[in-house]
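Okay, structure first, notes after.
Partial complex: the chains shown occupy the same locations as in the complete assembly.
Per-chain residue numbering starts at 1, and chain names A and B are given in the order in which the chains are listed.
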Amino acid sequence: MSNIFSGGAAAGRLSLAMKTAGLLIAVLTGVNAWADGAALAGAAVLTAPTPALPAPMISAGDTAWMMLATALVMLMTPGLAFFYGGLVRKKNILSILMQCFVCLCLVSVLWVICGYSLAFGPDTGHVIGTLDWAWLKNVGVGPGPYAKTIPHRLFVLYQMMFAVITPGLIIGAFAERIRFSAFCAFTVLWSLIVYCPVAHWLWGAGGFMGTQGGFGAVDFAGGAVVHINAGMAALAAVIMTGRRQGFPESLSPPHNLPLATLGAGILWFGWYGFNAGSALAANGLAVNAFMATHLAGAVAGITWCVLDWLKFGKPTTLGMITGAVAGLASVTPASGFVDIDGAFWIGIGAGVICWFSVTAFKARYQYDDSLDAFGVHGIGGIWGMIAVGFWATRAVNPDGVEGLFSSGQATQLWAQFKAVGITMAYSFGASLLIFKIVDFILPLRVNEHDERVGLDLTQHREAGYTVID
Amino acid sequence: MKYIIAMIQPDRLDEVLAKLTEKEIHLVTVSNVVGRGRQKGIATVYRSHKEAGSLLRKMKLEIAVNDDYVQKAVDAIVGGARTGETGDGKIFIFDLEQCLRIRTGETGHDAIG
């Protein structure tokens, strides 16, 4: 069977990349044109403060909550490391841990240097922030423009953790075969070229997809910015790095499922910070997001179990935790907009759709998305973003949006579709390009011998565990 | 002197060791192995990817004995390990040329026990 994902024919890959790049440029041009038109309204947001209201005050309660949320989201990166790490072979465990920690260290520094400013800084042309806030210039510990009751720098930290984990998610796609130096280069470029703009489009004041003078698409805690974004980059990674040796016949099973389960537990725990923290205050909205998050995760976990049970006769632990992660990822964009009904159906949908994507779709096309970064996060993110268009309701969030079911109108759904489409196209295309460039300078893939021996020894000169002791 | 290697079911180990003790065979070395035999394993499933699961956990016993203890050892192993189901395992017997106790330097017959 021949297919586009095999990563074999370099020529084919190149042409695909080019087509995508073309598409990308087309999209961006159109978007820019459109954005320019809307510039006036959008740009006003940041510059014009609201003088009538009393001066914003730092709330200790909100600050306490957001520091907690920040710490929780930070913990997700190690959590992800264990989740992914438990699923690879023993000889590659450290490479996964190392890559996740590199994201934590490297992207944090990037974020302070210029990432935050690019993503959230004063808007320019609705596509990107300026460098006015680079190295946190003009960013103090007083209230900031995005959250009025917490220090601005706390918002910087909170968003930093999102920027950290997003490239971390991609690791699942090229696990067990990427060269470490190429990985580092990719991560730096991707953070600046893909993550920052996409974050700006949806979340930055003035971004062209957001609610302040944009499409009106909403993404509560990162369905598009984080999950679709990482998922599409993962797909690009799968194409660019090709399949692992022995795929799919002689793939080894996960070397340490308890470790993966630990990772899943930490992820779930951290996700409260991710979603409920996105309310940016300790209030009812945060509680709503907390509830929706937990419920969707639980429901999706059960759903995956049931499907495994039906298909294979037994529910699996890996299935349960994968389902839970799929549910948590899917509800991410929706958690601040939907009630428990919405969360429930999003959870069911996440279980079913991601299960099919991993079981049927991947088996059908035989692409080696090693740890299902695309299959779970990409697909889950898409589902969640769209689901907002159905189940969102102002009953739970007066500042939110109305979906099809509560308003009977498809406006929001359409906005969500547009945001999903553009994010998918841009992330996929730009990621492919970045991989291409990196591969040109630093080969992406380790050589055959190193892959056989394992990345731990060959990339890091270490072994995860001792054999004799 | 003979050297006996036996592959048995992991959960029969305690039983076999007890039987060996009964026959006054105290010295034995044990290790983990996996084996492919007649026993059909349980195919495992990881995110819907099925693994044939042909390699099953077994316990490997190594026992060096003097010739007059061979039968006793075999009986003990069979006695402790047989469940009657496939997968019970095998016993292999080798000729052992020489044996030496590191602590004392004793060799042969004396060094075995």
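Quick note on the criterion: a contact is a pair of C-beta atoms (placed from the backbone, for glycine too) under 8 Å apart; a residue touches a chain by one contact, two chains touch by 3 or more.
On a predicted model such as this, the values are computed, not experimentally measured, just so you know.
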Chain-type multiplicity across the complete file: A x3, B x3
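Going forward, only the chains that are shown with their structure count from here on.
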Centroid spacing, where centroids are CA-atom means, of chain A and chain B in whole angstrom: 51
Footprint of chain B on chain A - complex, ascending: 248, 251, 253-254, 308, 311-312, 314, 316, 318-319, 322, 355, 358-359, 363, 372
Residues of chain B defined as touching chain A within the complex: 44-51
